[in-house]
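Handing you this structure, nothing more for now.
Only a single protein chain was left out; the remaining protein chains are all shown in position.
The letters A, B and C name the chains in turn, as written, and every chain counts its residues from 1.
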Amino acid sequence: MVTETVSDEARPSPAAQIREGRTGEGARIVRPYGDTTGDGMVQLSFTLPVPAGTEDDRARAEGAALQLARAMGLEAAMVVHTKAIPPSFAFFVVYGRVRHRVDMSRVTVRERDYPLLSVAEANLAVRSTLGRTIVLVGATVGTDAHTVGLDAILNVKGFAGEKGLEAYRAFRVVNLGAQVEAAALVARAEAERADAILVSQVVTQRDAHLQAVREVVAATRTAWPPGERPLLVAGGPRFDPAAVADLGVDRVFCKGTTPREVASYVVSALVARLQRTPS
Amino acid sequence: MVTETVSDEARPSPAAQIREGRTGEGARIVRPYGDTTGDGMVQLSFTLPVPAGTEDDRARAEGAALQLARAMGLEAAMVVHTKAIPPSFAFFVVYGRVRHRVDMSRVTVRERDYPLLSVAEANLAVRSTLGRTIVLVGATVGTDAHTVGLDAILNVKGFAGEKGLEAYRAFRVVNLGAQVEAAALVARAEAERADAILVSQVVTQRDAHLQAVREVVAATRTAWPPGERPLLVAGGPRFDPAAVADLGVDRVFCKGTTPREVASYVVSALVARLQRTPS
Amino acid sequence: MTASAKLNLDPGVARRARELAARAGAPVVALARTHTTVSVERAVLRLAGLTGADTDGMPWVNRLVDAVRDQVGLEHGVALPVWDALLIGDPGDLRTLAEKASAGAVRFRVPAAREDVTRAAAAARRAVGAGLARIDANRRARERLLERLGDPPPPWIYLIVATGDILEDIPQAQAAARAGADVVAVIRSTGQSLLDYVPEGATREGFAGTYATQENFRLMRAALDDVSRELGRYVRLTNYASGLCMPEIAALAGLEQLDMMLNDCMYGIIFRDINPRRTFIDQHFSRQIHARAGIVINTGEDNYLTTADAVEAAHTVVVSQLLNEYFGRAAGLADAQLGLGHAFEIDPAVPDSFRLEVAHAQLVRELFPAAPLKYMPPTRHMTGNIFAGYLLDAFFNLAGVLTGQGILLVGMMTEGIHTPFLSDRDLALENVRYVRTACRGLAEDFSPPPDGFVATRARQVLDEAVRLLETVAEEGLFAAIARGTFAGTSRAADGGKGLDGVVPRADGYRNPVTDLLEAGPEERW
Partner (left out) sequence: MTASAKLNLDPGVARRARELAARAGAPVVALARTHTTVSVERAVLRLAGLTGADTDGMPWVNRLVDAVRDQVGLEHGVALPVWDALLIGDPGDLRTLAEKASAGAVRFRVPAAREDVTRAAAAARRAVGAGLARIDANRRARERLLERLGDPPPPWIYLIVATGDILEDIPQAQAAARAGADVVAVIRSTGQSLLDYVPEGATREGFAGTYATQENFRLMRAALDDVSRELGRYVRLTNYASGLCMPEIAALAGLEQLDMMLNDCMYGIIFRDINPRRTFIDQHFSRQIHARAGIVINTGEDNYLTTADAVEAAHTVVVSQLLNEYFGRAAGLADAQLGLGHAFEIDPAVPDSFRLEVAHAQLVRELFPAAPLKYMPPTRHMTGNIFAGYLLDAFFNLAGVLTGQGILLVGMMTEGIHTPFLSDRDLALENVRYVRTACRGLAEDFSPPPDGFVATRARQVLDEAVRLLETVAEEGLFAAIARGTFAGTSRAADGGKGLDGVVPRADGYRNPVTDLLEAGPEERW
């Protein structure tokens, strides 16, 4: 048995005794943690379209599961659970250690590039720079009928204890609800002389959300000359914030967005536009 | 909307309409299945030693999680759940599609290389070829105290409806129980002139099971000249059946082993030995 | 499905609640009886056997109804003009007529002469009679099967498939059945409810669901027939008679032997912004069909709790159930066909949340003792934490078992993430199976004290429901809906989609389907 004697002083804080970086604080390279620093343990589950009803099938299926685990970089992978789903599927739970290391210095986080404003600050900023009310037109477009997320941002009631955009004196909000066609949204935005268009998308199966947003982008292209279209903001629980450029919108908001973040962004972006284009 | 018309005959079995190989039957290349053939969806969970208590930390932590998911071959990975575990860990649940494909033709399953015998067949085979009782000495070695698995194989009561090895007339079983030292097991095996040594190992933390089995292997090396040591069988829920050579034992049995499998293997192997060494 | 009474409810309060619901509902039923809609008329043609679509995918029933409407209006119904045209024009079938009509080659009239009317009406009755006969045959086939194979004990396990591709749905539905599902529901694609036509054919590209088409119905019922045979038990099929084509889908469901249909009196209004009048007229007709087809309807009160708070709005669920019951009975549905919906949607962080859920579930159970209540799992508070989700679903299952619910829609641990994976469903079934096996009979040990937390809460919800019903009966249902009474969403009586499809019946309005349905199953053509 290997033991390590730690000096017998009167109860020093054990935290002090934990080797620098043990728990990864400040560590640059980290690995998954099961119960020991650096053990690399991860849990996986998935289904393969292979039968597993008989003993032989099951063995083959587990071999297949291990092959996949290996391809994913797992070492000493264990198939801890195999469930045949008749007629020809099998569900697996796998544990193992991944070889991969995460380099924290390579993690790029999109920092918030606008200041977070209070309601009063936002109102003041708009009044003092734009000198008029900002018009926002929002909708859930396409066949998606979810409005709770859009309403959380727009309605007075708001979300997570913050008032929604309707509660800002600086905004006039036109909430078109759900299942609005892209063309109808853009037409309304034109009619209202909108400063920003807000699109919500919740259903993501078969990338429905991406498709719907792209339709709005396309519709704006025909409605406004390049550079003159209103600010275009998309939101919903499963957007990838990095997809902004790819989607052709100005900004994307994800799960857990609060109204204040949206308000702050819109105000900052519109003020910046104003300063860019001395109209 | 794209529709595909299927001919309007009187209720043919829809199974017939499913394209060949859709559900993967007979398919050579398969991918994980979420809800659509080939979608590649897998679920992952793991902990990273990084803080996630504040908004910024959380964003960094999720970035790290995505980096790992990418390294594992996930595309369009979504961190669907992040839980800060104070002070400086974060647990994640991730879904995504893996690029990897599983080539079923490359799955090698270790086929059972001995016939599965009934109790009567085993007894008969021993009597007719060896003409004497086989002596088996079994134990859980090292500091491991688990006996249920060993007893499941050895005790009359057995496992999964099959009688244990004690119930075979052809065997004399010496069950030493748990926490037996490797040297003591080998000494007893010598004293009993054992034909086979059965080692059980259930605790696997820090590879305790491998270490314990290796100790037995080492002890047999000093006790018997090469080629003369009894059959050496290891068993336990977390052995890798492929590790036989690496461990230096003759066979490894895993989770779900039944007594009959062990009896059949022992009989076949000993009969084969007899035929190899015309003593 | 009888429930032992544990809550000490005052029968007088329940009686009063039903009286108020009747007062609120009666004007709406009167409206439904004096109006028709484009979809009701199309349903007539569907029952008469008109199928298929033109090369644009627009169904012939739409073409023909539109043509009639353009020429003579729908105030008299589609039947008289159509069968009149068939009788006086070239002898031909409905399909030919539809093709010609949509090419502008048919002149319709509303027959005026008594004998023309009688002849056309009789022909129409004969034609739709064939459809009703098929519905009756399906109903008998189901009843015979159930007699032979028996019915599973409640709660029935209800599972959804939602791949968007009928050919993926099928193996998933079969897997679900093999794993223990008593009922399989095919979720619809997002867009369908606002389509004013029913797509044709087998479909493979829905979003978050598969189109409700006659062919998809047929394929899935056949697949479940196969698996029912394999398993020796009858696996029920569910779809949605909802949206702008509610009446037609109800008809298709009857024709293809579906067993349950989602069919709510207000869901389309609140969650799809469909015009309230349109919805109330359509739901009445579709329920008449369901009544005849022996289909159990599932109402949608659970949905309210996804936008309104499940504690604060608990009584709105009860109010809506009482209205659905009233409208259902008015359309001829038996109590055993009323799968009234409710849900386990209280924030799990709320102290005593489980006891509150049980109070609500037991209240509904005792208020509607003969209805096969449909209990919906947590959705709103399901997050990406699949373990927490699996846990919450287990307590939902427990509440279902403890309070004797009729139909348990099985919750998915991935509800907060994606439409169900094959494995999600399998795991969900293991969850229910454990709870049903381990806790069967536990209801025996569940006796909330008469003035304890559970009984008090249940009585409070019922009292609140009565108070709300008083207001609704007073102001009228349309006004109540406009005020945002349900799901915190307000809808104006003249707003929403599909109002232009509503037509007041003229004096000479004839609808061979309602004629036959209201005459009851005895009267044959």
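Everything below uses one rule, namely that a residue touches a chain if its C-beta (ideal position, glycine included) is under 8 Å from a C-beta of that chain, and two chains touch if they have at least 3 such contacts.
Keep in mind that what you see is a predicted model, and the values were worked out from it rather than measured.
J.: What shown chains come into contact with the chain that's not displayed?
T.: Per the contact definition above, the missing chain touches A, B, C.
J.: Which listed residue (B:Ser45, B:Asn123 or B:Thr220) would be found touching the missing chain in the intact complex?
T.: In the full complex, the listed residue that touches the missing chain is B:Ser45.
J.: Touching the hidden chain in the complete assembly: which of C:Val29, C:Leu145 or C:Leu391 does that?
T.: The single option touching the absent chain is C:Leu391.
J.: Among B:Val203, B:Val244 or B:Val271, which one is in touch with the chain left out?
T.: B:Val203
J.: Residues on subunit A that touch the omitted chain in the whole complex?
T.: Residues touching the hidden chain, for subunit A, are 1-6, 8, 11-15, 17-19, 22-23, 33-37, 41, 43, 78-81, 83, 93, 95.
J.: Which subunit C residues would touch the chain omitted from the figure, given the whole complex?
T.: Against the left-out chain, subunit C lists 348-355, 358, 385, 387-388, 390-392, 394-395, 398, 413, 427, 430-431, 434, 437-442, 444-449, 452-454.
J.: Hey, which subunit B residues sit against the chain that's not shown?
T.: These residues of subunit B touch the chain that is not shown: 45-47, 83, 85-87, 89, 91, 142-145, 147-148, 177-179, 203-206, 208.
The rule is short, and it goes like this: only the chains that are shown with their structure count from here on.
J.: Out of subunit C, which residues touch more than one other chain, so two or more?
T.: Residues 162, 171, 191, 205, 418-419, 421-422 of subunit C each touch two or more of the other chains.
J.: Find every residue in subunit A that makes contact with two or more other chains and list them.
T.: Within subunit A, the residues that touch at least two other chains are 45-47, 87, 89.
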